[in-house]
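Next up is a structure, given as structure tokens.
Missing here is one protein chain; the remaining ones are kept as they sit in the complex.
Labels for the chains are A and B, by order of writing; each one numbers its residues from 1.
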Amino acid sequence: MLRLKSLATLSSFKITGLILIIIMVVVPPALRDPYLLHILTLGSIYAIFAMSWDILMYTNQLSLGHSFFFGLAAYSTALFNSSLRMHPILAIIAAVAITAIVGLGLSIPFFKLRGAYYALGMAGLAKIATLTVTAYSDITGGEEGIRGITPLTTDHVGNYYIALATMLASLIFLYYTAEHSRFSLIFRAVRDDEVAAKCLGIVVHKYRLLCLVLGSAFAGLGGAVYATYLTIVNPNAMAIIPTTALVVTMGMVGGVTTIIGPALGAYLIVFLDSFFRVAENIRLLAYALTATLILLLLPGGIIRYAIKAANYLIREVRS
Amino acid sequence: MVEVPLQVVLNGLTIGAIYGLMAIGLSLIFSVVGIANSAHGGFYLLGAYLCYLFQMIGLSVPLAMMLAIICVGVIGVVVYRLTIHPILSLHANVLILTFLLAIVFEQIIRITIGPDYKNLQPLVTGVFESGGVVMSNQRITAAILSIILVALLSQFIRRSRLGKAIRMTTQDGEAAQLLGIDVTFIYVLTFGLGTALTAGSAVLAAPLFTLYPAMGWLPFILSFFITISGGLGSVAGALVMGVIFGLTDAFVSYYIAPTWGLIAAFLLTLIVLIVRPQGLLGR
Partner (left out) sequence: MPLLEVRNISKSFGGLKVIKGVSFNVDKGELIGIIGPNGAGKSTLFNLISGVYHPDAGSIIFKDEDITKMEPYDLVKKGLARSWQIVRPFRNLTVEENIRVAFYGVGFKDSLSERNRRLDEILQMTGLLQHREQLAKNLPLGHLKRLEVARAVATGAELLMLDEPFAGLRVDEIKGLMHLVTVLHSIGLTILIIEHVVRSLLELTRRVLVLHEGRLIKEGTPEEVRRDKMVIEAYLGEESEVA
């Protein structure tokens, strides 16, 4: 298992982070390129989603149906806004709350499931939910989905900052919870051996529950912001293909159980996406192949190499 | 008492038998090799599309079916040896890897053959009609062949020497190794057999539906639910659960609406999975 701390000294880690944040705050809006802003906004939204998938991995909960939470929140936001006429901010808050509550509720049936049972139980859930929203067309608009969600703002820079700020807040919260809180030692112990942890007094299901609630709530945050940003939502947002496939790819490419890795993976994949737009046809194939190769050849994900590179640069600059 | 139309029962039973066969390939690999093959739907897809290609180049329907099954078995062996076997002990990675492989297969088909719907020629044509029941002959044939294949498989595993080696490996890989069984060979073989069976279910079932690149996901999730709720590695359990699934689907489709049939059937199996992870017939 990869540990960021062991790779980077804390100060170089903080310095790199700070530099990156400043660049992200200052540079893209200055370039005045709406398309670039769009890509980065989407990247931030997917980064939130990818981190929410990753926090589950901290307690061995691999979800192959994580798009369920993303889609649930996207649809909830859309319905709260279009049917109940809620202000988009209120709709987002309500959607995140609902998603978190659903995550909490799901911890009961998924309590006993492990490994493939858990992963594919989630996949089944996503499949059922996708079939349901497609079938229930009176309310959800079926295949067409729901259009005309009120955006938070129509300004590119505004949207970019909203997504970036949400992403950064999520990243800081999830990263500290996962890696620097009093839970982080327990997460690592549970990941290595659940039974041994139980026999030392760790109430394992509490930590699994915590991660599931965080994972669903933040997936919900991503999905809700996604819905208000694009102003439409359709069954794809909930479907395993493409949405779960994307999040798994982002996580694997970035590096699992690092929080930061999957966020990087999200930006990378969204960026690649914009390059591959000319070759729309092969983009999913390209991601899946990339992720497969990374899984087989660089199982730690790119974060490991990114940190090495950053360390090297900082050393060079200092000397 | 509500009168149950015979047609609905027969619909459920026939599709259920086919579902059972779909699940066997996954179940076999899961119980012997110990991995949940998320690429199951991908192999299903390959089976259907290879059969389609062979039909397009003018091969007879039975020959196209056989060739497709063999090709998928070989692809299964190669893919297993090159990608899955090296990381076999990392369960989460295997799940993700096979999930990605399914996407790769789907995308390759979409890019090379195209995203639009295709039809597969059935083994037999025509419909059967009697006493108010109407059913395509292909559906009846597919159901019967599914049951025969399942029976053959369980006899093979029970009776043959190779089958015994497979069973021993299933119970205890290390002990089997000590007894001189080449466990890697058994894994490779089982994976090939499992994927070939999956292709077999595809060439039988796909003529009843249509072909499209994302067609594999439903059979995959369905197979997993049927496998687990029927009891891991239990051939009979898979068949029973397949039929329960098929009947639920048929009844809900008939009495409520077709779109809700699958949803209800999925919900039922999801509940079985959650309430009895060891399976309906498991201990």
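Heads up, the rule we're going with is that a residue touches a chain if its C-beta (ideal position, glycine included) is under 8 Å from a C-beta of that chain, and two chains touch if they have at least 3 such contacts.
Computed from a predicted structure; not experimentally measured.
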In the full complex, displayed partners of the excluded chain: A
Listed residues A:31, A:195, A:297 or A:317, member touching the removed chain: A:195
Which of A:185, A:293 or A:313 contacts the chain that the document leaves out: A:185
Touch residues of chain A, complete complex, unshown partner: 1, 3, 182, 185-186, 188-189, 191-193, 195-204
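Convention: only the chains that are shown with their structure count from here on.
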Residues of chain B defined as touching chain A within the complex: 30, 35-36, 38, 83, 86-87, 90-93, 95-97, 99-101, 103-104, 106-108, 110-111, 214, 217-218, 221, 224-225, 228, 257, 259-260, 262-263, 266-267, 269-270, 273-274, 277
Complex contacts: residues of chain A adjacent to chain B: 57, 60, 62, 64, 109-110, 112-113, 115-117, 119-121, 123-125, 127-128, 131-132, 134-135, 240-241, 245, 248-249, 252, 281-282, 284-285, 288-289, 291-292, 295-296, 299
